[in-house]
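Shown here: the complex without one of its protein chains, the others still in place.
Chains here go by letter, A and B, matching the order in which they are written, and residues are numbered from 1 within each.
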Amino acid sequence: MTHNRLPVRPGEVIDRETSLAFTWNGRPHTGLRGDTIASALAADGVEVFARSMKYKRRRGIMTADHWDPNLSVQVGDEPNVRAGSRRLVAGMEVSAQNVWPSLKFDIGAANQLVGRFLSPGFYYKTFMRPKWLWHHLYQTILRRFAPGGRIHWETSTHGAYDKRYAHPDVLVAGGGPAGMGAAIAAAEAGASVMLVEHEPELGGHLRWGDAEDLTALADLLAAVQSHPGIEVLVDSTVTGRYDHNWIAVMQRSHEVAPERLIKARAGSLVVAPGLIERPYVFAGNDTPGVMLSGAVRRLINLWAVKPGSRAVVLSANPEGDAAIADLEAAGVEIVAALDARVGEDIVEVEGRGRVRRAVLGDGRTVAADLVVLGTGWTAPTSLLNMAGDRPVYDPTAARYFPNQLPDNVLATGGITGNGSTVELVAHGSATGTLAANRALRNRHERRSSTARARSPEGPMPESLQDTRVPLARTPHPECYRSSSHGMVDFSEDVSSKDLFQASGEGFDSIELMKRYTTATMGPSQGKLETVNAAAVLAEARSMDMVDIGTTVWRPPFAPISLGALAGRIFEPIRRSALQDWHEAHGASPLLAGQWVRPDHYGDPVGEARNVRENVGIIDVTPLGKLDLRGPDVAKLLELVYVNRWQKLEIGRVRYGTMVAEDGVVSDDGVTGRLGEDHYLMTTTSSGAGAVWEMLEDYLQTYRPEWNVHVTAVTGGLTSINVAGPRCRDLLLRLVEDVDLSPEAFPYFHVRRGRVAGVSGCIIWRIGFTGELSYELHVPSGHALHVWESLIANGEDLGIRPFGVESQRILRLEKGHYIVGQDTDGLTKAPSAGLGGLVKLDKHDTLGLPELRASYARTDLPVLVAIQTDDPEIVPMEADQIVDGDSNRILGRITSSRMSPTLGRSVCLGQVDPSLAAAGSKVTILLVNGHRVSGTVQEHHAHVDPEGVRQNA
Amino acid sequence: MIVVNCPHCGPRNSSDLRPCGEVTSRPDPATASLSEWRTYLYMRENPSGWVTEAWYCRSGCRRYFTIERNTATNETRRSEAS
Partner (left out) sequence: MARHGYTYSAGKLIKHGLTRGDWPRMWRRPEARSSYDVVIVGGGLHGLATAYYLAADHGMTNIAVLDKGYLGGGGSGRNTAIVRSNYLTPEGVAFYDRSLALYNSMTQELNLNVMFSRRGHLTLAHTDSALRTMHWRAEVNKLQGIDSSVIDPQEVKKEAPSLDISADTRYPILGALFHPPGGIVRHDAVVWGYARAADHLGVHMLQETEVLDILCEGGEGPDGKGTGGRVTGVRTNRGDISAPAVVNCTAGWASLISNMAGVPLPITTHPLQAAVTEPCKVFLPTVVVSGSLHVYVSQTDRGELVFGASVDPVGTYRVNGTLEFTEELAGHVLELMPGISKMRLMRQWSGLCDMTPDYSPVMGTTQVDGYFVDVGWGTYGFKAGPVAGETMAETIATGRDADLIAPFTINRFTEGDLVGEKGAAAVGH
């Protein structure tokens, strides 16, 4: 079934020796290597490829390229594949999408009968009553008309994708004659060049041209391929130009990924996309068999497919004329050759699955199965828009032209004017030279201006004037609409009549019209329809095209798969040096910010109880650690903490809270003084990065005269907290050269020494659990050894590792608050229960005026310990504290757990100051709606408020 | 992705750095009135045009510096170490 395949064509891209079997709607078909899906099906006689979105009209090939609005198909699990550009692969399962029950018979085609009632925006004007029907019925019906293919979201992986960075001096978007000329000249000028072509081969329109074109193409190809400075990317699209010439290139059919995103920082961008052929608006212009001149030329010359047998051709330009010659050569009978330049026209096409008749401008009706339109060109100014240009319409040439471009973006080729191949190449060449020169000058300047300048290569290139002779703007008739109404937007089923209606209703600017009718909003994103829509609006408002403007073309120039944009998903997780051990010993993972940590080892309550009774060890490496050195560290601490630091002695540790400049509690931790000019600061795990950057900020910009060096050592030191009444016994077995006796090494002191033979460890007597505890900071390379030594030496002492959950239980029993959990984004220092810690008489500390103001207030909430009166009830964290039986909120539970030590539930909460006094009764609203009473406690600590245990 | 010229490291993708917003001047907290302090905290020029702003070279030299950037065009000029 290859009855439409022509004898060998000189420029054909098919390999007649290799046939490829595939299926279309379940039926077997055969194509040739080099075919697109569409060309293979067309060669096999397929005429209808799709149904339109709204009226389910039959649709066939119109442009035979990537932008063809009628050629979106499903290929296996991939929806919305462009059959006009996707190369055929053996075994493809291709099917029409958006049809029900089938392409041949679609129930939705009934919409054609009622089309007159479905005018633009009809859904805004109905389905309003009864109200419930909208939610239950109308919306469901509308959804059924959602176009597009089916995504197989059940798949559980996102597939293999990759990305690449590139830094070409010159990036040329478009590999036609002008683009190739630009690439060659830029490379000659010494620039590194990336030449990107959307189609699978370089050449642009020369590829489907005549013998002369093919010869010119061969010469250009040879020059490009022989130049080592040019990297050619075909089947690739420049999809976006972003600020500072950050260019997105989508490379398809790369060997490692179906689509690869290349991010290029280009010195200069040369925009040479050529022109996109524009449809013509008349009744029946979407009937299968109505094709643009480029489509028939491509079908005939690239794939040797005969597009029809009896053709009517309407031509307004040399390319349309060339189509006539190609059709004749392909054995297609030309039943009418109409010249739009002398006012000849086509008014209507009849036929459902295929063109049958055409009504011409002179009233004649002719039988034909093919109508070919060479009626004009659209400049794809997308990349220019993205570079800030607002192209201007030129009525003489009937298209838009670039207006003002930044220095690093240059346009060439058809987008700037018309010319012979020689003229196009010459303009491209001049543009390439200029682009290269500007890029090389910038590179030279940059290299010589940076502080650590590399020696610029060679002398600075001479500044070049833009002396390019512009390409001519050949006059072209303004062919937009015939005397009848037809489709303007083929993807969205929007006709010129619809646009007239919209304009009449007040949607009379191009943007409003677009939004109301959805014209240009579909998958082709305006490439075929924007200019026609503007022309129809101009007609409706009796305005000039120049005054209408166009909608802004937004990126991407061609759609990009989410997989390609994502690339390899790289979401690193931080693991302490002990994480492998934890996992090998049954730790349940907890993702906390960037870190994964042991939540528990199977028995959080038992682990917590063991800390109170024997000894436990926990990996607290994520704790932020900053090494501070220099003579002015104390001044820095005084600035960033709310309390005093000037008199901290060597070997002493102090707790501090930080507030931001607005007085809100931002972080907390302990800082110890290790030497005369040496401190170690700890921060919350999540705040480690922010605190570091904040310290640097104040040191560099506010007090540059202070001599302080900050080094982040969070990952370099593995932190192990050893806690429990028997922890000293354990450490006595492992710690050398530090006197661990309570007299020599009391609570809130710090020492340096050897642990399990590892020197340089830092040992703190601090802890979050309220037990006697030591925190060891061990060089991470030796951490596993120290950890395992602790486990081995603590066996007879009942040692068990414990995780984050046990620590949360223990710290809550002890009443230690957590910044960000027991405080929130508005919590000021008085609300955190900091009491006398805050020193308001300092000269300078972060947020000082706000601190003072906050301590003058009596209406701020207060952090208190709460116990439910029924000890069995554990409120959920975030349960609200309410005013009796009313719904007035007076606070909330911020932390809650069942305390294994007390055998009752314990909480922390933020409450209204009226409830802050010890003994106050609070009403807690549980998630199940029950209200239970609780009592505010005297101390934050539910267990050991006197601190006997930690001071032991 | 704009390019920001770090005075120490040279031109870098902005994702290598952290934008810190308009440069503000911190009043003396010991003497500032609450109203002056809150103007420093909250009020911003937010011009459409050239603005002097701070950046932090977080993946490079870890220095704060200032540049001038045109918020209408994203052009940058004059980068200075703090």
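Miscellaneous remarks
Convention: contacts are C-beta pairs under 8 Å (C-beta built on N, C-alpha and C of every residue); 3 or more make two chains touch, one makes a residue touch a chain.
From a predicted model like this one, the values you see are computed outputs, not experimental measurements.
Within the full complex, the chain left out of the display contacts the shown chains A, B.
Annotation: of A:Arg129, A:Lys647 or A:His930, A:Arg129 touches the absent chain (contact as defined above).
Residue A:Trp246 is the one among A:Phe49, A:Trp208 or A:Trp246 that touches the chain missing from this view. Interface note: of A:Gly91, A:Pro318, A:Gly504 or A:Gly781, the residue touching the hidden chain in the full complex is A:Gly504.
Screening A:His3, A:Arg116 or A:His930 against the full complex identifies A:Arg116 as the residue touching the chain left out.
What subunit A contributes to its contact with the hidden chain is residues 77-80, 114, 116-117, 119, 122-129, 131, 134-135, 139, 142-143, 146-159, 161, 240, 242-243, 246, 248, 261, 263, 386, 388, 501, 504-509, 511-512, 515-516, 523, 525, 554-556, 559-567, 569, 571, 573, 590-593, 662-663, 820-821, 824-826, 850, 853, 876-880, 882, 887, 889, 892, 925, 927.
Counting over the whole complex, subunit B has residues 1-2, 14-15, 18-19, 21-22, 34-35, 38, 41-48, 69, 71-74 touching the chain that is not drawn.
Keep this in mind: only the chains that are shown with their structure count from here on.
Centre-to-centre separation of subunit A and subunit B, using mean CA positions: 25 Å. Put simply, subunit B touches subunit A in their complex at residues 1-3, 5, 7-11, 13, 18, 20, 26, 28-30, 32-34, 37, 40-41, 54, 56, 58, 62-64, 73-74, 82. Listing the residues of subunit A that touch subunit B in their complex gives 242-244, 246, 263, 265, 388, 446, 450-452, 661-662, 693, 696-697, 700-702, 704, 843-845, 847-850, 853.
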